[in-house]
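Missing here: one protein chain of the complex. Every other protein chain is in place.
Up next, chain A:
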């Protein structure tokens, strides 16, 4: 499964690693919904690190759609919240 970390590029992660990432991902979502800044920062860091270590980076010119997308490491809780709204960060 191809995962994109915004600002970093794409990583190919084996499906067998997904359950572990899923747990962190759900945790992150809960923290965003609760507005838990500290937890968000910690979990996002852990999730990104887990993806980086579990996956193999794809070359920058690889043209493959990402199945999963993660915010950049320095993204704020508000930014991610805005991204998750229907309109996202892209206008229109």
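Going forward, a residue touches a chain if its C-beta (ideal position, glycine included) is under 8 Å from a C-beta of that chain, and two chains touch if they have at least 3 such contacts; residues count from 1.
Basically, contacts and distances are computed from a predicted model.
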| item | value |
| --- | --- |
| Among "NADH-quinone oxidoreductase subunit D", "PspA/IM30 family protein", "Putative Ni/Fe-hydrogenase 2 b-type cytochrome subunit" or "TldD protein", the UniProt name of the subunit that does not appear here | "PspA/IM30 family protein" |
| Footprint left on chain A by the chain that the document does not show | 3-4, 6-7, 18, 21-22, 25-26, 28-29, 32, 63-72, 74-75, 79-80, 83-84, 86, 88-90, 92 |
